[in-house]
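Every protein chain of the complex appears in place save one, which is left out.
Every chain is named by a letter (A and B) in the order it is written, and numbering of its residues begins at 1.
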Amino acid sequence: MGQDNFGKMKSHSEPGPGDGGKTGSWRVKRPIIDLTVCIPAKSGKVACFACWMYCPDGVITRTIPPVIDYEYCKGCEICAEECPVNAIEMVEETQFADKEG
Amino acid sequence: MHVIESGNVAAATGVKLARTQVIAAYPITPQTPLTEKLSEFVSKGQMTAQYIPVESEHSALSVCIAASSTGSRTFTATSANGLLYMSEQVHWASGARLPIVMCVVNRGVGAPWTVWNDHQDSISQRDTGWIQMHACDHQQILDTVLKAFMVAEKVSIPVMVCYDGYLLSHSYMPFEIPKQEDVDRFLPSFSSDCKLDPEHPLNQNTVTLPDVRPDIHGNMSPGYMEIRHNLQQDLICSLDVVKEVEDRFKGIFNRGGSPFIESYLCEDAEYVAVCMGSLSYQLRDVVDQLRNDGQKVGVAGVRLYRPFPNQAVIDAFSGKKGLVIFEKGISYGNQGPLFTDITSALYQVEERPFAHNYILGIGGREIKTQDLLDTFRKSIQSGRKNEIKTEWIGLKL
Partner (left out) sequence: MFVFAFDMETEFIWEKHFNNLTTNGNQMQQSTIQIRWHGRGGQGAITAAKIVANAAFFSGYNGAVMIPTFGTERRGAPVLTSLKISKEKIYDLSPIVNPDIVVVLDYLLLEEKGTLDGLKEGGMIIVNSPKTPEEYSYGHITVATADVTSIAESVGLKRGIVNTGIIGAFSKASGLIGIDILSEKIKDEFRDIKPEENAEAARLTFAKTVVGGK
């Protein structure tokens, strides 16, 4: 009789860092969270996490405070756009280039 | 319980008995009474499905794709230009390996506008990677819907259940409605091992690169070509599943048993008429008359069109003197698609029957039993000669 393992090649992938290689190098601008403005950081409560929710690459943690994984963040600016209190600023990567070598 | 109802009601009854969970469909003649019946079942509480109203066929199948991706048993139905309007999603559903069942109430395709029956609509979607089954009467419509869900869910490939518009969809004949408990025994509830689940988020069918590449765990994930090759392999292997499901159905309901080719008086026949859909039943009367004249003839109805049952075709037709292939569809610029498939299957056989190809009933043109009789006789008398050209019968030029 024939096989019983059908559909074993469905196209699917789990979200997580690294699926497209180390994409941090693609970044032109870097999102920086102002922890004095960020709702969960400021209040110390589990709240908001709009950045975590909207990040298309899943590189922002749902923690207090939220932490961005710059190894993979592509700098798409969606978190900065979605942050309801404008706590995230996009800073030109050139400003870090000298400091980080 | 026996009832006398329309073919569309037979289909709707099958969908209800299958405990379908999500239905999204857009009405189009001659499919309309099927969707109306389903919405009536849901609104009256006779069925617990979600009936999702949509604004087009493209949306209907999109909704089904989304619903099926969450692991629910999903159904839609359409005809002709509606099927073509959802065509992009038809390809998507099979590529995504979603076990959706769709009734295609066969109707000719515009232009010019027609609402009447031929097979051009489902034939035009032949290469989408769906399984295509054809029903010949109301009992088969109902039964095939049930089998379709089981096959689809076993092989993770969507299934079209095709039946002739008007001739079957709007005609009335007796059929048996199986008991719900028997259907439940036949068809277990659907569970998917790769479904959308908020607790375990995943991407499905995003851009897949030409080559394979590692996933986040470092395991190699298939590329587009591997995934499409797997669909082809699984379609070929699903022939076995279609047979298993047919046998299982027969074991419980004591009906059916011919999942690939349904033959009538073919055993000792020298010449066999071949076709799909209700025409194969009309041809039984023609065969009876020719048998009365002493001709050794039979008729074979192809029930499974994709995957094409090549071996069953070889087993059924090698050694015959001639095949007369009647079709309600055409590959414009070439010949009838069933003719192509059958002659291609028989190419490797040494003792090949001759094969003649006739196109008929296009856009609902009445198929007269006398025309079938005359054509069958003419083909037999013409002797052993293959004719590549297709001939149209019933034309009034």
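Everything that follows uses one rule, which is that a residue touches a chain if its C-beta (ideal position, glycine included) is under 8 Å from a C-beta of that chain, and two chains touch if they have at least 3 such contacts.
This is a predicted model, so every value here is computed, not measured.
One chain is not displayed; in the complete assembly it touches the shown chains B. The residue from B:Ser171, B:Gln233, B:Ser258 or B:Thr390 that touches the chain not shown here is B:Ser171. Note on the undisplayed chain: of the listed residues B:Asp285, B:Asp315 or B:Asp374, the one touching it is B:Asp285. Taking the whole complex into account, chain B touches the unshown chain at residues 2, 4, 115-116, 166-168, 170-174, 278, 281-282, 284-285, 288-289, 292, 366-369.
Here, only the chains that are shown with their structure count from here on.
A separation of 47 Å divides the Cα centre of chain A from that of chain B. Residues 95-97, 154-157, 194, 200-206, 208, 215-216, 221-222, 224, 226-227, 229-230, 234, 237-241, 244 of chain B are the ones touching chain A in the complex. Of all residues in chain A, those touching chain B in their complex are 1-3, 6-19.
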